[in-house]
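For this depiction, one protein chain was excluded, whereas all remaining protein chains were kept in their positions.
Here is chain A:
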Amino acid sequence: MNTAVIVPLLLFLAVVFLVGFLSAKRISKKNDFLQEYFLGSREMGGLILAMTMVATYGSASSFVGGPGAAYTQGLGWVLLAMAQVVTGYFTLMILGKRFAIKSRQYKAITLVDYLKSRYESKAVVILSAASIVLFLFSAMAAQWIGGARLVETITGLSYTTALFIFAVTILIYVTIGGFRAVVVTDTIQGIIMFFGTLIILAGTIIAGGGLPAIMADLTAENPALVSPFGAEGELTPLYVSSFWILVGVGVVGLPQVAVRAMSYKNSVSMHRALIIGTFVVAFMMFGIHLTGVLARPILPGIDAPDTVMPLIVLEVLPAWLAGIVLAAPLAAIMSTVDSLLLLVSSTVVKDVYLNYIQPEADNRRIKKVTYSVTVLLGAAVFILALNPPDLLIWLNLFAFGGLEAAFIWPIVLGLYWEKGNKHGALASIISGVGSYVLIYQFTPDVLGVHSVTIPVILSLFCYIGVSLLTQKKIPAVV
């Protein structure tokens, strides 16, 4: 074990705990427990909003998987990753103030609350709550596994111990601190990710002898590595462009992202977040993926791409700095997992328990149920992550794409198109998830585009078509 690497990580965990306890104090002072616990009483300012959006979205896939893929594919993968810059401004702009206003008007605490008030349909509520719990629970488990593997690699602890430390940390601060703890830690984690990226990019460029030298090495090894087409030329313009849906505009449909767009304080917070968020996401995506490419001449022949990020950090930075920088991918994973945990918990408590099981529950009872559900969910993920079943791995594969295909149109068109109705929303959710699972399973990347592309288009047509066909029976609700 490497003390110089571990001390900064421990410090980081201590800060995270502190935030959890401070937030817990705030919760006890607020009257509306659910609003505070799941939305932080809609008090987020610009910096926190921007950072929690970026950090929630930027997960293990961007900080561990991403640099690994860039290592294998070259600059073409950085180009692909840059589609994510869109998420910095598009989600907030398209959902916009109207989503914030509507959710206040509906007193919506979860995305399902919003859909419930907008479409007034039990089927929409049940179907969307079920897909959120199913998909995000699996996504969360996959991220926990990633987090534990990373702790294992960095510290040399066993997988089980690493998973335990990782799980207990998250469970404690999320359970006691709720949304406020999640977004404040997201902000700290986002800042760590930002500076971590800066340091590791600079360190890698220096270690490789400067950009021109590294580019020359890459060209000498395989000229395709500096082209936009990938190492083997398989990154076609059409395929890379289709990622603009999966990791760009489609992100609007992710519940963990959408819920943040209903919890900011005022217009000024939103304006600031647009600028900060775009800047931060652009810099992070550029830096972390470019690092993956530049690592190739410095550390040739890495077989497991997921280890590129920790290995390059340990290679090019002094130990004390490596510890700080390695907190970045860990922060990326934690900031995603904490949001998912809270979101799944809010769906179970607010959308299932309070809607259908015990609508009359009083504040004390709600509190008890909320804390228990969060802890139980965390414990369940922990147990599953110890020995992940195949079903979970399978579900995780299309968690994000499936949720995007399900929710993007019911949310966006629900806001801006008054003729959209519950039949359209149902058709959109079913066709989106259904076709995505089928395409992913049987003909992935059909027609040369990422599997999510066709389901998103199909669910658009279903939403519009079915809404128009059922116009006369259902009066429009806006």
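By definition in this document, a contact is a pair of C-beta atoms (placed from the backbone, for glycine too) under 8 Å apart; a residue touches a chain by one contact, two chains touch by 3 or more; residues count from 1.
In the analysis below, contacts and distances are computed from a predicted model.
> Can you pick, from "Putative membrane protein YhdT", "Branched-chain amino acid ABC transporter permease", "Xanthine dehydrogenase family protein molybdopterin-binding subunit" or "ATP synthase subunit b", the UniProt name of the chain not shown?
In UniProt, the chain excluded from the picture bears the name "Putative membrane protein YhdT".
> For the chain left out of this view, which of A:Val19, A:Leu79, A:Leu171 or A:Ile429 touches it?
Once the missing chain is taken into account, the touching residue is A:Leu79.
> Looking at the whole complex, which of A:Lys25, A:His271 or A:Lys368 touches the chain that is not displayed?
For the chain that is not drawn, the touching residue is A:His271.
> Who touches the missing chain here, A:Ala130, A:Leu157, A:Ala202 or A:Val226?
Candidates A:Ala130, A:Leu157, A:Ala202 or A:Val226; residue touching the omitted chain: A:Val226.
> At which residues does chain A meet the chain that is not included here?
75, 78-79, 82-83, 85-86, 88-90, 92-94, 96-98, 100-101, 104-105, 210-212, 215, 219, 223-224, 226-229, 237, 241, 244, 248-249, 266-268, 271, 274-275, 278-279, 282, 286, 415-416
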